[in-house]
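If you scroll down you'll find the structure; I have some questions about it.
Here we show just some of the chains, and they stay where they sit in the whole.
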Amino acid sequence: MELAEVVARLSERLREMEDREAIRNLVAGYGPSVDAGDSARAAAIWAQDGAYDVGGFGASHGMEAIAALFDGPTHQGLIAQGAAHLLSPLHIDLDGDVATAVGYSCVFVRDGDGWRAHRVAANRWTFHRTTGGWKAAERVNRLLDGGEEARALLAPPAKT
Amino acid sequence: MELAEVVARLSERLREMEDREAIRNLVAGYGPSVDAGDSARAAAIWAQDGAYDVGGFGASHGMEAIAALFDGPTHQGLIAQGAAHLLSPLHIDLDGDVATAVGYSCVFVRDGDGWRAHRVAANRWTFHRTTGGWKAAERVNRLLDGGEEARALLAPPAKT
C-alpha cells in the first residue's frame, strides 16, 4: 500500500475515535447542564428538531420544547431540593454519520441527610453528525420498573 | 525519522486508543444485555472459557455457565422487579494483548416508588485480545461490605 493510502486509512480510524469521544462528551454534559439549571445548554445537546421522550412524562419535540421541559416545575423542583442526573457510560454503536447508544440514568434527590434514587431508567439515544457537530436526534427514556418497555429499550438495536 | 516510521508509530498509538475504546464499549454493553434479559449476548462479553466470580454466589466457568447464571432465578427475579446493573467508568491498564481494569458495579432494584442500591461491588476484569476482538477472560466481583477482599480487588495489580 502507498504511504498516502496508509495515512488516509489512519485518518478514518482516528475520526471514528473522535466521533465516539464527541458523543461521550456531549452526553457527559447533560447532567451538569440540567442540574446547573442551564436549560438552553442542556437542550442544545439535541438537534433543533430532536426529541426527548421521558418515561412517565411523554415526548417533547424540538429544542425549545425540551428546554421548556427543563424549565418546568417538575425539574425545577428537583434541582431546588438537590438533584444529580448521573448517566452511566454509554454502549455506542457508530455507523458513519449516525450512532445509537444505550445507557442508564439515575436521578438522585436529596432526602433527609442522604440521597435517594428517585428515577432509574433505561435510555436509548440516536445521534446524527451535523454541521455543528454530533447532536442527539432522539432520546427515549423508560423507568426500569420491571416492565417490558424499558427492557426492550436496552436490547441491541436491529442492524439495518 | 523516515515518514514511514512516523506513520507506523502513529498507527501503534492509535491502536492503543482503539483497544481502550473497545474494552470500554464491551463492558458498557454488560448492563444493557443482562437487564434486557439477553443472557447469550451478556455472556458473549466473555471468551468461551472465561470466568465470572460473583461475590456471594461463587464462580461460573465458561460462557454457557455464565449465561445460565443470568438465566437463573436470582437474576431473573431482579429484572422482573425492575433492575439496573450500572457499571462505573473503568480504570484500564493495557499491556499489549492483555488488559486489566477495575471499577464499580451498582445494582439498583425497584423498591416502592423508588430504587434501592441492592449490591455495590468492586470488580476486577482481565481482558484478552482474541480473533473475535477483546473478550473478558475473568471478572471477579466482591461486595463492598467493609471486608478486606473487595478492598484488595480495587488495589493496583502487581506489574509483571
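By letter and in written order, the chains are A and B; residue numbering begins at 1 in each of them.
We take it that contacts are C-beta pairs under 8 Å (C-beta built on N, C-alpha and C of every residue); 3 or more make two chains touch, one makes a residue touch a chain.
Please read these numbers as outputs of a predicted model, since none were measured by experiment.
J.: What is the total copy count for the complex if 2 chains are drawn?
T.: So the full homo-oligomer, as given in this file, consists of 3 copies.
In this text, only the chains that are shown with their structure count from here on.
J.: State the interface residues of chain A toward chain B in the complex, per the touch definition above.
T.: It comes out as residues 3, 6-7, 10, 13-14, 17, 20, 88-92, 102-104, 106, 116-122, 143-147, 150-152, 154-156.
J.: Which residues of chain B touch chain A in the complex?
T.: Chain B residues touching chain A: 3-4, 7, 10-11, 14, 17-18, 21, 24-25, 27-29, 31-33, 35-38, 41, 79-84, 86-89, 108, 110, 114-117.
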